[in-house]
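Note that one protein chain of the assembly has been removed; the remaining protein chains are unaltered in position.
Our next item is chain A:
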Amino acid sequence: MTGEPSGGRAGDAGVLAGAADGPNGARMARSGKIKVHVASKSNVSLYVVLSAFVLVTVFALVTMDYGKVSFPAAMAAAVEDFVTMMTQPGLGGHFTLPDVIEGLFVSLALALLTTFIGAVIAFVLGLLASCNLSNKGVSNVIKVFMSVARAVPTILWVLVFSVAIGLGPEAAVVGLLFHSVAYLVKAYSESFEEVDAGVLEALRASGASWWQVVFQGVVPEKVNEMLSWTFIRFEINFVNAVAVGAVAGAGGIGYQLFLAGSFYYDINEVGLIVYLCLAVAVVLEVVATKLRKRYIVQR
């Protein structure tokens, strides 16, 4: 009800008087023109949202602190740096190629480990969080906890745990786990809820236990979808592992990228590391898109 009231009235009037008004049931304005756009409630809310976006954006851009640098000069320098980074990747003597490749594998292994542990935890929680396999109370409690876990940025989870349990792969994996689990629980439980109720009822009626219902009714139908979601999360986890390595010192190629950029100021080395990350990320992205198209988007 946030829109102007006239919009709602016009819509209602158009609907009520629609058939009687125009020659072929068209909605007519007072001047006799055929109305092409009728303001419905959802249209009015859409305009309100769009104008709010515009207002906030303009306000933000006007009040923003642009620093003391002149904009065109800084922009030119940034573009020049970007071009140098992308066209002249190379080693600057701080890392050797095997170092960097090993860092890449460390990041991949961290992502894989997080995805794997996260998938196991999320499978159990996802079963408990889906309404057709669990009761409403448990499902809601899990959903609330997951949304709180999601509200804390990944990087803060990792920073907090790297102090609480010490720097190392444990802190990185545990910190990355929260968002993985929250994401996968949502994905899994939504796909479990799509399982045909008749199948579950048939299994329950023939005396199947809860685990039998899960493993004979739910899992066989949804295993492809689950694996696709897990792979998509693996892609996200790789990106996160790189970012987390940079800030929390959790190791991997992200940390090397951070050192090359912020300590050695070696733009060629940054370029090389960026290319390695890009190569892995693009391959993962292509596979994830294919999996999503094949198993998740059904139409």
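Everything that follows uses one rule, which is that a residue touches a chain if its C-beta (ideal position, glycine included) is under 8 Å from a C-beta of that chain, and two chains touch if they have at least 3 such contacts; residues count from 1.
Just so we're on the same page, contacts and distances are computed from a predicted model.
Hidden chain, UniProt protein name from the list "SpoIIE family protein phosphatase", "Nickel-dependent hydrogenase large subunit", "GntR family transcriptional regulator" or "Phosphate/phosphonate ABC transporter permease": "Phosphate/phosphonate ABC transporter permease". Across the entire complex, the residue among A:M28, A:I155, A:V199 or A:V287 in touch with the chain not shown is A:I155.
Even with one chain removed from view, chain A keeps its contact list with that chain: residues 41-42, 45-46, 49-50, 53-54, 56-57, 59-61, 63-69, 74-75, 77-78, 81-82, 85, 105-106, 108-110, 112-113, 116-117, 147-148, 150-156, 159-161, 163-165, 168-170, 173-174, 219-220, 223, 239, 242-243, 246-247, 251, 254, 257-258, 261-262, 265, 270, 273-274, 277-278, 281-282, 285.
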